[in-house]
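The structure appears right after this line, and notes come after that.
Just one protein chain is left out here, and the rest sit where they should.
Let's turn to chain A:
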Amino acid sequence: MKILVCISHVPDTTSKINFTNGDSEFDTNGVQFVINPNDEFGLTRAVWFKEQQGANVTVVNVGGPDAEATLRKALAIGADEAIRVNANPTDGFFVAKQLAEVVKSGNYDLVIAGKESLDYNGGMVPGMLAASLGYDFINSCINLEVNGGDVKAAREIDGGKETLSTKLPLVIGGQKGLVEEKDLKIPNMRGIMTARQKALTVLEPVAANNTTQAVKFEKPAPKSAVKLVSPDNLDELVNLLHNEAKVI
């Protein structure tokens, strides 16, 4: 099985979010970048397939040279090789087109992406990629088993889960549940050393249209101070929730 894991290079979840250049760009100053958490669950599952069932795992990112550190980390976790498509990932449709090209030329059977990235939260690349390849697509995937060409998977639904079956080739929009938090791998020294020797290929993008454009960013308005209620006066809390906030 040939697996392609799509990796977004995103700010660490604890990052302070600021903008620059007239609020038109994310301010990367002092920000630590990581593998998008939803992608990391998928990567870990892919490495599990490699170790348990035999698979070749390639990681891919559409981004600038600064994303290479993130790809190296994915190699250290256990991917075999990496590809970077040298383009600014400003539009989901454009990114999906770039990834589709990588999938076609590499004949991947299984493509695992995160259901959304934690920076733009677009939630569109995996679905658009599947549509453009004509592959099946399972989103919010929380369990994935592959046996030969047969796939059993589960996806999260509102208030529960649904078990699905299909066949490869397939695109997954993954999240926590593909593996558990405790199964995530911290690269060890050997992994980091061998990652340096693994191939990281840089491809130039293919021509594709942008369908959207981020015009500007805004931060939420500052919040007014919390109203404290004494634990001995909970009637007041009920009153505020009813008469002021009007939520009960």
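The criterion applied here is as follows: a residue touches a chain if its C-beta (ideal position, glycine included) is under 8 Å from a C-beta of that chain, and two chains touch if they have at least 3 such contacts; residues count from 1.
Everything that follows uses one rule, which is that contacts and distances are computed from a predicted model.
Here one chain is missing from view; checked against "Electron transfer flavoprotein subunit alpha", "Aldehyde dehydrogenase family protein", "Heterodisulfide reductase subunit A" or "ABC transporter permease", UniProt names that protein "Electron transfer flavoprotein subunit alpha". The chain not shown here is touched by just one of A:59, A:79, A:102 or A:130, and that residue is A:130. In the complete assembly, the contact with the undisplayed chain comes from A:121, out of A:21, A:52, A:107 or A:121. Against the chain not shown here, chain A presents residues 11, 13-14, 17, 19, 26, 37-38, 91-93, 96, 118-128, 130-132, 136-140, 142, 152, 155-167, 173, 175-177, 181-182, 210-220, 223, 226-231, 234-235, 237-238, 240-242, 245, 247-248.
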